[in-house]
Structures are given as structure tokens and as C-alpha cells.
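Complex shown without one protein chain; remaining protein chains in place.
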Amino acid sequence: MYDVINHLINTVFGLGWPSWAISLIAYLLVATILFLVAPFQMLFLTYFERRAIAQMQDRIGPNRVGPQGLFQPVADGVKMFTKEDIVPDAADKWVHLIGPCVVVAPTMFMFAVLPWGPGMVPLDMNIGLLFFFAISSVSAVGLMASGWASNNKFALLGAMRAVAQMVSYEIPAVLSLLAIVLVTGSLSIVDLIHQQAGLFISSADVPGIPDLGLGWFVFTPVGFLAFIAFFIAALAEGERTPFDIPEADSEIVAGYMTEYSGMKFGLFYLAQYVLNFLLCAITAIIFFGGWQGPGVGWLYAQAITPTNPDGNGLFNVLAGMLGVFYFLAKTYFFFFVMVWVRGAYARLRIDQLMDFGWKFLIPLTLVNVISAAIWVGLTKWGAAEGLAFVEGWAPLMRWGVAFVITLLLNIAAYIFLARVYSQAQDERARLDNEVLERLTNVA
Amino acid sequence: MLKTEELQINIGPQHPSTHGVFRMIVTVDGETITDLKPVFGYLHRNHEQIAEVNTYLQNMPYTDRLDYFNSMANNHAYALAVEKLVGIEVPERAEYLRVLMVELTRILNHAGALGFLINDMGAWQTQLAFGMREREKILDLFESASGARLMCNYFRFGGVARDLPPDFMPRLKDLLIAMPAFVDEMERLLRENEILLQRSENIGILPKEVAISYSVTGPMLRASGVPYDIRKAEPYSIYDRFDFDVPIGAVGDVYDRILVRIEEMRQSKRIIEQIIQQLPDAQGGHINPKARQNVRPPAGDVYARVETPKGELGFYLVSDGSLKPYRYKVRAPSFINLTPLGDMCRGYKVADVVVILGSIDIVMGEVDR
Amino acid sequence: MDLLIQIIFGLLSALVIGAAMMVVTVRNVIHAALWLIASFFGVAALYLLLEAEFIAVVQVLVYVGAISILILFAIMLTRSNEGDRLLTKYWWASALIALGLFGVAFLPTFTGTTWNMPQPTGPAGTPEVLSGVEELGRGFVSEFVLHFEIAGVLLTVALIGAIVIAFEERSRRRRVLTLAEELELRKRRQAAESVD
């Protein structure tokens, strides 16, 4: 973007503007595009969700407004905008107003580090992953503020639940990402994607494997478990079924949104769906290679010749388009999975949700971090790090041994934890003998 | 030190999951319920008083409006009561038609009830949609036979309003092909789902003794482990001709209620299969031609009861020899099953209240009357 | 370029200081907490301006995402005493004390620093001073391993302490018996009586 604008202003018009002005313009442009993309994503996602879930329930879903009902979200948006904005008398007006804004803003921020295709990233931070999660935690403040400002029991309860849930499920999410970061040794999202080239997660370790763009982390035991854990945590962070407790309509009406109407209510929805999109996108990027896929690397390679080291323009564009297609396809697939899960399951209770997060998911991801360490040790380390016995092994052998060991470890951990967890659940549900005994003796 | 206060929360009468205009005054300590007081009467429609100014037949369509899910079963109970009072014979074929309709009602009620229960647990209506799909099919059958989907008004004194239309039986047979698949699917969705198990297992336990002392009936009672089914205990109509099992629960929690309902759908299907076999041989028409609809029963009183999908529905009628009942009393299963709600919810979490309420399977039209 | 950065710096500093002022002057505790969060944000932005991305992100993650939430929770779970007077009779004394303490803290920095702005690092062959994450990680497990471990132990102790307190609290709380438990209790009592 910078190059294009620089060329346009300084070469075509010859204005000779300083570089900071041009980068400012470039950033503003990119930001504007992203700000436009985000709401459209949200609109499409709501339509997509409604259609998909309707089909899962043998219905048709919205199909009246526009072709196949595509403009239904637009109609909903018009409704939201024209609705009266009601602020309760007892509410804290300013905080009530700021709440939804603070919820929406971070989700927009998160677009800053999201790579859409090869080379298409607004800002390649070397700590992009950390940035992503740091920013996402900010929206908790907005939830808290709006729940408190509504001056409503249900709203406050919903906000408390939402924040508690977000804070606790950030831990398994980050821990499962930590395993991946251990394997790759980088926090940069772009780096993560580049490492997923090749065939299975081996292109870096095993030479001579063709670059099919299929070196996704999900194909390793470590990556797979991390993916499952991360996706569950993402469901919880995005307040999706079965973790949509903050807005459990059968208990606390609509949670922190109870006292909102009109476009403020719409902003919460915007934030939620954009966050969902981002979580799906980050899942696709970290575990499924983002824009990596068969053909992207090949297209790039086609154009690069000694005379033209940057590649041919047409092939670059084609590769970019294919990459964006792969990325969006994966992202929408994960959103479909979210919808799918929503179609199939009931909701957990808040204490069960906390139990699951703290007693099952966090231990599991901790074990997975250990697995990741073993994986790194077996595939990357050598005598220098104190692992002399792997020295003689062929790369494929090392890779295979690592695969088997981590797989066994993860499966064992999963079964063990599942058993312990379900036993704990049974124990909780049974009659509390101790208390009964005590009470009997009192009498 | 942290201290929690007891807090009163009103759930309802305007609340998304109270199954109508129903209010619960919940006293909570933290998230645990210490007391729950059900408040009803918001939907009171003066049903019993209206019935006393109507003639006997005119009350038939009003009974549809009691439990609008199972209008056929309500009609059955009322028709039985009046027939007992007047002494009307019912032809065999009419009895078969009656039982067929009532068992279909049982399936549709349980399909809907399970769907609503899972909805209360926070599912996004998938199970409800599946249940509603089967319910719609059965309602189509009802419509072709009686003329209406919900307010069937199909039963008459001495039989049913009209015989089955010619396309009824083929469609019913089609439906019975789909039914096992549907029930199995429902079971697969509900029975082993870990989330659902967490939400329903050992929640809202109603022990046997308490259930009996509250005179709870229907699937609620059977889930608590009491094998009491009026179809077996006091076979009315022609229920003694059919072979079916009575499912009971082991613990009496929400999960058992789900299981019992699923199994009852299977048993109802069994009964319907037997009806299809035996119906062609049945004697008589769809109604006793000698039966007058504008009955003038002799002075006296009568109590007749049936096993509706929700429990024991009884009609108590007192006649003074005129065209209109002198006293008309409904023993509504929803209402009586609702009474132990407060006790059942004590000690559980707030989120469990809606699940326990959903597992009772109430219809406010019947509770408030 | 410099001018722009100066302007941004000025704005951010104004935000930080203004928000901090609001924290201590607004009457509503929740509003104060929200202003505090705004101030944290400003600080994070200042870090970004210094090209210390990692620190900025950690500032957001820890202060905005965690600590402020903790503060909000704490405020909401305790009783609010709104309407108390903000300025006591001896406000000047507290102001003096605060200034004195600030001076004590600031004096060494003031005297010990050579106030020379570091030269902007050129593009060619400069050491990566602030690309930080890896150096930070290495530092934690090599040079500062002791500090790191001590901090870890401290946090673990705090965590366990919190759990212990929570468990004590739970065991002390009046347990509401469910219907089944009550029935079981009644049975047991009857059995105990019949034995007597």
C-alpha cells in the first residue's frame, strides 16, 4: 500500500510529500478498508448463521429479502438504526453509551494483525499473536461497564458472567497457543503461516518434501490437541453455544444486553460476530495454515526468474487471490463449525463452565505444552542441547518418534482427565454424605 | 470476609422461559436457591364456571383449550365422564379411533415437551424443531380427521365426530416408518450428550415418597420410580387389549424424565401398530347412532380420568338432571405436577430452575384454567 | 516526522495525566476505575510510541485486561460509600506528603541521569535493542532465573492462598439441602432415633 501511494503521489503527481505523510495516508486507507470490511463480515455472518442453522433444523431460513434472502441483514440493520434508543432512567448515561463502543473497538483493533493472504497483512508485528489476545481482553472492560451502567440485576449478572468466562478461558486459549509458539519459536502471525508450508509439519525438519502448503499444525498430535482446546476456548470467548451463558435467555434474559436497544444493541452484535470471525480466522491461521494451501507456493514460484526476482505481477495476483480464497474458506468453515455446534448442543451452567475450563481444559493444555517441548526436543535439538541419542536418527525417524510419543502422551492425558473429570462430576452430584452425617448427629 | 445476602428474584411473569405467564419468586443465596414460590393465575379464564352455563356438548370444544397440546386427550376424559354419567355405549371402532388419536397425542406432546426442555437448557431450537416436525405431521393427521390442528374437538358422546378420511391410514403408516428413526435420533441427541447429562443428571430429584404425597402423576411420577399408569392401573376404553410397557426411572431427576418420555413415545408407537392391526376387524361405526349429543343426564355425579401425556386428567361432573352440568371440576395434571416445583428446586442453582420447570412439562392453559 | 511524534506524544501525555486526574477527582468509584483504564491505555500507547511493542501489549494484557477487571470486580462486590467529601480540612498536608514522597522517588533519577537523548539508531547493522521477546525469554531462564522463579513461587503461593480462603468460605456457608438430601436426612434421623 505504501509503495502504491508513494508512487501515486510522488512520482505521478510529483508532490514530493514526506514519507511519514505517505505512511499515514496508507495506514488510514488500510484502516478504512478494514472498518468497512468488518461490518460487512458481520452482516454476512449473521445471514450465514441463520441460513445454516435453519437448514440443520430442516427449515429454510431467511429467503425473502433479496436473492435467497441475502439482504436480510441489511433490513435488520435498517431496523436497528431506526429503532428508538432507550436508555433507562436509572442508568448511568455516559457509561451506558461508552460500554458498547469499548466492546466494539478492540475487535476492530484485532484486524490490524490479521493476514488475509500472502503479504496482505496490515501490520506485521513480531508479537502479533500476543497483541491479538491482549486486545481481545479489553472488551471485557466494555462488557463490565455496560452491565454495570444498565442498573439491572440481569445485566450486571450477565456482565459478571461474561467477564469471568472471558478471563478464565483466555488461559487455555493462550496455553494452547503456547504449544504452537514453542514449536515455531515465533510470536509473529506471518511467521506462523510461513512455517506451515510443505507437507505436514515437516518441511522445516525433513528436507526434500514438496511445498504443497499443507504443513498445518493440526496434523501433529500437539497441534491437534491444541486446536481442539483452542477452539473450545474460542467458543467460550466468543460467547457461542454451549458457552453462551452471559446471554442465556432462559435464565438471565439477555445478559448485559438486556437494557440496550437500537444501534447500541446492534453494536454488541457487531462486536460478537466480528470477534467470532476473528477467532475463526485465527484458528484457521494458526492450525490450518491461513492462506497456505496447494498451489499458492507453486504460483509464486512460477513467476520468479533470475531476471525478475520479485515475481511476475500476474502470478503474484493469482497467488494472492488463491491465498485469500483459502483463508476465507477455512475461516468460514470454522464459523460453520461454530454454527454446527450451536445447532447441536445445549448450554452449560456457569459453574460447570468454570469447572470445565479450570479442571479439564487447563490441565489438558498444560500437558500439551509438555508434549510440544518433547516434540521440539526430538525434532530440532541435537547434541548441543543435550540430546545426543537422537543424533544418528534420520529426520523422518525423529519426526516419526516424536509423533508417536506425543500422540500417546496426549491421548493418555485426555482419557485420564476425562475420567477424572466425569468422576468429579458424579461426585458433585451425589448426595453430600458428609453434610448429612453432620446434620444427623446434630439432631 | 465475603458475605452473601439472600436475594429475591422474580422470574416471570414476563420471562423468556416460563412457558407462558407464570411467575416464580426465587430466593437465592448466591446462586443457590433457598426458596421458590410458584405464582400462577395469570391466565385464569374461568373455565369451570363457563362450563356450568354451557350444555354438556358445548363444553367439548372448551376442553380443547385446557391443555392445548393434547386436545384429544382432554376430549377423551370429558367424553368418558359424560358417557359414564349418561350411560352411553361406545362402538368398538370408535374406541379404537379414540385410542389411536390419544396415543398420537402422546407422541406429539412428548416430542414437543422434550424439545422445549432442551430449549430451556439453552439449545438453539434444533431438538425443538425436530420435535415440531414430527408434531406437525401428526397435526396434519388430526386436521384431516377432525378438521383442526390444535383445537380438535373430535370426540362426541358415544364415539367420535367423523370417521377417518380415506387417506388417513396410508399417511399414518408412513408416519410410523419415520417415527422410530425420529425417536432414535432424539435419543442420540439427548441420551449421551455430555452437556445435556451435566445439565440434567441428578438435577431436580423428586423422590418417590414425595412424588406420591404430592399426588404427582404421569411421566413425572413414573420417572420417580412409581410404575403407576392409569392405562394399566384402571384400564379405561380398550387399553386392556394392548400390549405395552411402562417405563420408570431409577432416580427421579430431569434425566430420568427425559428417558421416560423417550420410551413412552416408543410404547405409544407400539400401541398404534396394534391398533392398525386390529382396527379393520372392529365392530360398529365411528359413533353410536343412538347416542344423543344434546344429553340430559340423570341427577348424580361422576368422576372419570384418563392418562394424558402429562398425567392423570380427571373430570368431576355433578348433574342436577338439567341440560347443563351443575358442577364441573377439572383435575389438571399440569397444575398438580407443578406444586412440588418449590421443593424440587431447593438447593439447586438458578439456572436449574428453568430446566426443572421444563421437565415438568406444564401448559399454562391447564394450570390456570 | 519528529513534529508528528511530538504532537502525538503531547496528546497521549495529556490523556494519561488528564485521566489520572479524573481518577482522583470523580466521585463515582466506578467512573474512577474507568478513568484509570483510560490512563492505562494512554501509557500503553506511550510505550508503542517508544517502539516497545511487547511492553505495550503486556501493559494492555495485564493492566487493562486483568488488573482493571479485578478492580472493577472488587468495587462491585463491595459496598459503595458515595457522597463522602473529597477534600478534608487538611488536604494541603496530604498534598505536601505526596509531593515529598514523589520527590524522594524522583530525586535519584533526576540527579543520576545524564539527560542526553540517545541517538536515533540507523538502519545499518544496529543491535536489536527492543525487539525484546526472545531476549526477554532467554533472560528469564538464564540470567534472571532466580528472580523469575521467586516471582513464580510467590504467585503460586498467592493462588493457593486464594483457593484455601475460598474453600474455607464454602465450608462455612450454610448448605441448602435438596429434596432428596432432606429425605435422606429424615430417614437417617429416624433410624438413629429408633436405635436409641
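So that you can tell them apart, the chains are marked A, B and C in the order they are listed, and the count of residues begins at 1 in each.
We adopt the following convention: a contact is a pair of C-beta atoms (placed from the backbone, for glycine too) under 8 Å apart; a residue touches a chain by one contact, two chains touch by 3 or more.
Following the convention adopted for this analysis, contacts and distances are computed from a predicted model.
Asks: What protein name does the UniProt record of the undisplayed chain give, "Sodium:proton antiporter", "4Fe-4S ferredoxin-type domain-containing protein", "Sarcosine oxidase subunit gamma" or "ABC transporter permease"?
Replies: So the chain that does not appear here would be "4Fe-4S ferredoxin-type domain-containing protein", according to UniProt.
Asks: What shown chains come into contact with the chain that's not displayed?
Replies: Checking the complete complex, the chain left out touches A, B.
Asks: For a quick check of understanding: of A:15, A:314 or A:415, which residue touches the chain that isn't displayed?
Replies: Residue touching the absent chain, from the options given: A:415.
Asks: Out of B:7, B:39 or B:250, which is the one that touches the chain we can't see?
Replies: Candidates B:7, B:39 or B:250; residue touching the omitted chain: B:250.
Asks: Using the touch rule from the top, list residues of subunit B that touch the missing partner.
Replies: Residues in contact with the chain left out: 54, 57-62, 64, 126, 130, 133-134, 136-137, 140, 143-148, 151, 153, 161-162, 165, 171, 174-175, 177-178, 181-182, 185, 188-189, 191-197, 201, 225-228, 232-233, 235, 240, 242-251, 255-256, 259-260, 263, 293.
Asks: If you put the missing chain back, which residues of subunit A would it touch?
Replies: Touching the chain left out of view, subunit A contributes residues 52, 55-60, 63, 340-341, 343-345, 414-415, 418-419, 422.
As a working rule, only the chains that are shown with their structure count from here on.
Asks: With respect to inter-chain C-beta contacts, which pair, B-C or A-B, contains the greater number?
Replies: Answer by contact count: A-B.
Asks: Compute the distance, rounded to whole Å, between the mean C-alpha positions of subunit A and subunit C.
Replies: Measuring from centre to centre gives 26 Å for this pair.
Asks: So, what's the distance in Å between the C-alpha centres of subunit C and subunit B?
Replies: Taking the average C-alpha coordinate of subunit B and of subunit C, the gap between them is 57 Å.
Asks: Please tell me the distance, in whole Å, between the geometric centres of subunit A and subunit B computed from their C-alpha atoms.
Replies: So the centre of subunit A lies 45 Å away from the centre of subunit B.
Asks: By the touch rule stated above, which residues of subunit C touch at least two different other chains?
Replies: 175, 177, 180-181
Asks: Would you give the residues of subunit A that are in contact with at least 2 other chains, written as numbers and ranges?
Replies: Not one residue of subunit A touches more than one other chain, so the list is empty.
Asks: Inside the complex, what are the residues of subunit A that reach subunit C?
Replies: 18-20, 24, 92, 95, 98, 125-127, 130-131, 133-135, 137-138, 140-141, 144-145, 148, 156, 160, 163, 167, 170, 187, 431-432, 435-437, 439-440, 443
Asks: Over in the complex, which subunit C residues touch subunit B? Could you list them?
Replies: Residues 77, 169, 173-181, 183 of subunit C touch subunit B in their complex.
Asks: Sort out for me which residues of subunit B touch subunit C in the complex.
Replies: Listed in rising order, the residues of subunit B that touch subunit C are 1-2, 4, 29-30, 32-34, 205-207, 209-210, 252, 340, 343-344, 346-348.
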